[in-house]
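A protein chain is absent from this complex, but the other protein chains hold their places.
First chain written, first letter: the chains are A and B, and each begins at residue 1.
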Amino acid sequence: MDEIERIAPADAAPPGGHYAPATAWRDLLFVSGQLPVRPDGTHTADRPFEEQARQVLANLFAVLRAGGSSPERVLKVTVYVAGVEHWPAFNRLYAEAFGDAKPARAVVPVPELHHGYLVEVEAIAAR
Amino acid sequence: MDEIERIAPADAAPPGGHYAPATAWRDLLFVSGQLPVRPDGTHTADRPFEEQARQVLANLFAVLRAGGSSPERVLKVTVYVAGVEHWPAFNRLYAEAFGDAKPARAVVPVPELHHGYLVEVEAIAAR
Partner (left out) sequence: MDEIERIAPADAAPPGGHYAPATAWRDLLFVSGQLPVRPDGTHTADRPFEEQARQVLANLFAVLRAGGSSPERVLKVTVYVAGVEHWPAFNRLYAEAFGDAKPARAVVPVPELHHGYLVEVEAIAAR
């Protein structure tokens, strides 16, 4: 039985609940739902959607790197948005961030998110 | 490091955003959230739920086939429905489509979906 590693990036705020930022098992990395929290733990929930989207993608990439993966090695991303009207802006910033990488993806509208955030992102990656 | 393949079925509309219809890695296939878009790219969002459900399942099966998998090889399905009142109709059409196959499944009610659709389906499959 291979060990399950807990991944916690040094350059991101610590989890606000009973979870690891990511778990790694063999060559798979499971990234917890990331919110647009700044690395110093302060919130961006009162900031425009674009700023939240950039922060949440930066947080996702930090966890990927800490887990020995990278945007190019992501298999599937699930995006939760509070309001489907944010879809086009998110897709644009996501395309900029991922560049040539095109993981499978689902964008799931939700009524609200923790702390009043507009976007949350989770992923499964190879490493 | 095994390559991550992008899967795109010939018999389905191309993705509307920055994602691959599915990614394959080793023997796993990750299918993006499928909407009930017709193969010619036209929308069924104004059509009854049953028609949308049949289309979205056809789209899912097209991606599975293109990725070297099949309904019998699906491990987990996640279904997003705009309105839990569609649960019984969806379950019935899903049972018809999957037949003897019974993957793990979660049905997740959402407030809305992209383009005003009533149902979206994603999956993880073996191949």
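In this section, a contact is a pair of C-beta atoms (placed from the backbone, for glycine too) under 8 Å apart; a residue touches a chain by one contact, two chains touch by 3 or more.
Just so it is clear, the structure is predicted and the values come from calculations on it, not from any experiment.
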{"item": "Residue of B:20, B:35, B:53 or B:110 in touch with the missing chain, whole complex considered", "value": "B:110"}
{"item": "Positions on chain B contacted by the hidden chain, ascending", "value": "72-73, 75-77, 84, 87, 91, 94-95, 98, 102-111, 124, 126"}
{"item": "Interface residues of chain A (partner: the chain not displayed)", "value": "1-2, 4, 6, 17-23, 25, 28, 30-33, 78, 80, 108, 110-114, 120, 122, 124"}
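Operating definition for what follows: only the chains that are shown with their structure count from here on.
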{"item": "Rounded Å distance, chain A centre to chain B centre (Cα mean)", "value": "22"}
